[in-house]
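One chain of protein is taken out of this complex; the other chains stay put.
Read from first to last, the chains carry the letters A and B; within each, the first residue is number 1.
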Amino acid sequence: MRKGLVAALVVLALGAGSGHARAQSDADTLKGIEKYREALADDNPADLWEARGAELWAARRGPKSSSLAQCDLGKGPGVVKGAYAELPRYFADADRVMDLETRLLHCMVALQGFSAAEATRRTFGNGGSRSDFEALSAFVAAQSKGAKMNVSLEHPKERAAYLLGEQMFFYRGGPHDFACATCHGESNKRIRLQDLPNLTDAKDAQRAYTAWPAYRVSQGELRTMQWRLNDCFRQQRFPQLKFASDTSIALTVFLAHNANGGVFSAPTVKR
Amino acid sequence: METIVEFDRERRDLLKAALGAAALAAAGFMRPGAAVAQGAWNKNAFASKTLDEVVKAYGGARAEPTSEISWGSTPEIAENGAVVPVSVTSRIANTESIAILIEKNPNALAARFQFPEGTDPTVSTRVKIGQSSNVHALIKTKDGKFYVATREVKVTLGGCGG
Partner (left out) sequence: MADPMRIRASMQGDKVLVRVLMSHEMETGQRKDESGSVVPAHFIQSVSAVHNGKTVLSAEWGPAVSKNPFLQFQFAGGKLGDKIQIIWTDNKGDTRTDEATVS
């Protein structure tokens, strides 16, 4: 069923037709799309989120009227440079593996005194209504530009998270019997004109993971990995993926570790 | 509001740019009538449906086709019509303004730029294109003449539509 479904999607994308002429127009189209992507790469609207994130990081907020400047993202309190490329990771003070957004939530609660409910009132922004997580993620991610992905699995909980993430990646469920692997487990597949990275292949995984967070043109917003996974679950018709849940973190560990060695380039701009 | 569906079969079988009304609305197109502020904003120009109407709104009769324009990094195909980069450089002497029009948008005029002495007649911006369409660069020179260059930009939808 699932191979058939993928095949059907591929046929839908490629349409009827055969031979060299189609291969040539494929190549032209892809070149055209590349040109479109390049034209958007400079002057990325994500810069606006990054600027806001820098302000949020430094601003005194919450009941404790404190900034996030002492937040430990894994490389020491307040060290932002290079932190994203090593996340997710185990944090002893929470006895838990955390991705960036979960760690930011932790700091908002621990340092600034917000309740978890208050802090997560808006996790994904929408038009007039903003998400601090998106702005802070853009800021923190930008400070890892150029760094090589280096997610460790030394701690037993990190290893357990990776294995759970891997299990989730291949887990078929929902009314369409989809797994992440259905779309992302084979090479050279696409849906319409969107190439699907094979997230079990090192090169594809590196290219895919190091491009998030990203300004999604179709969303008109800066989107993060928590959003990306949440939206994949939606497209698979899975139950909603909870923000900062163990599942979301486990999947992120799986994807991020598979991308180790890749040069981080986010925030990028995507369709 | 009409449903606009476009299938590009003529050149590329592969390309299926199908935009329903919902997608068109999501890309964002307005009918005139929204509140507008006063000032140098040419209400008639922005309510015009066609190139000719825009030319008239700026006091001209017609625009002469020209190829004395370069399109810079303007792509021929956009992955998402909500953000399409358009770059126009006019090589026509005494260029005073450059306007960008999207033929198939509900209102053709997207933006108009005026260049005082000392500023190069070149501009880059990003526009919404609801469906594959001709894009016009409308030039006005200091002596009041109008010229137009045209280029097609295809718009596609990627992925699962999300």
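As a convention for this text, a contact is a pair of C-beta atoms (placed from the backbone, for glycine too) under 8 Å apart; a residue touches a chain by one contact, two chains touch by 3 or more.
This one's a predicted model, so the numbers in the text were calculated from it and none came from an experiment.
Among B:Leu109, B:Ile139 or B:Leu157, only B:Leu109 touches the chain that is left out of the view. Note on the undisplayed chain: of the listed residues A:Ala51, A:Ala69, A:Ala110 or A:Ala202, the one touching it is A:Ala51. In the full complex, subunit B contacts the hidden chain through residues 25-26, 28-31, 34-37, 39-42, 45-46, 82-85, 87, 102, 105-107, 109-116, 118-120, 122-128. Where subunit A meets the chain that is not shown, the touching residues are 42-43, 45, 47-48, 51-52, 127-128, 215, 220.
Operating definition for what follows: only the chains that are shown with their structure count from here on.
Each chain gets one centre point, the mean of its Cα atoms, and the points for subunit A and subunit B are 34 Å apart. Here subunit B touches subunit A in the complex through residues 11-16, 73-80, 82-85, 87, 126, 154, 156-160, 162, going by the rule given at the top. Residues 14-17, 22, 25-26, 28-29, 32-33, 35-40, 191-194, 217-218, 220, 231, 234-235, 271 of subunit A touch subunit B in their complex.
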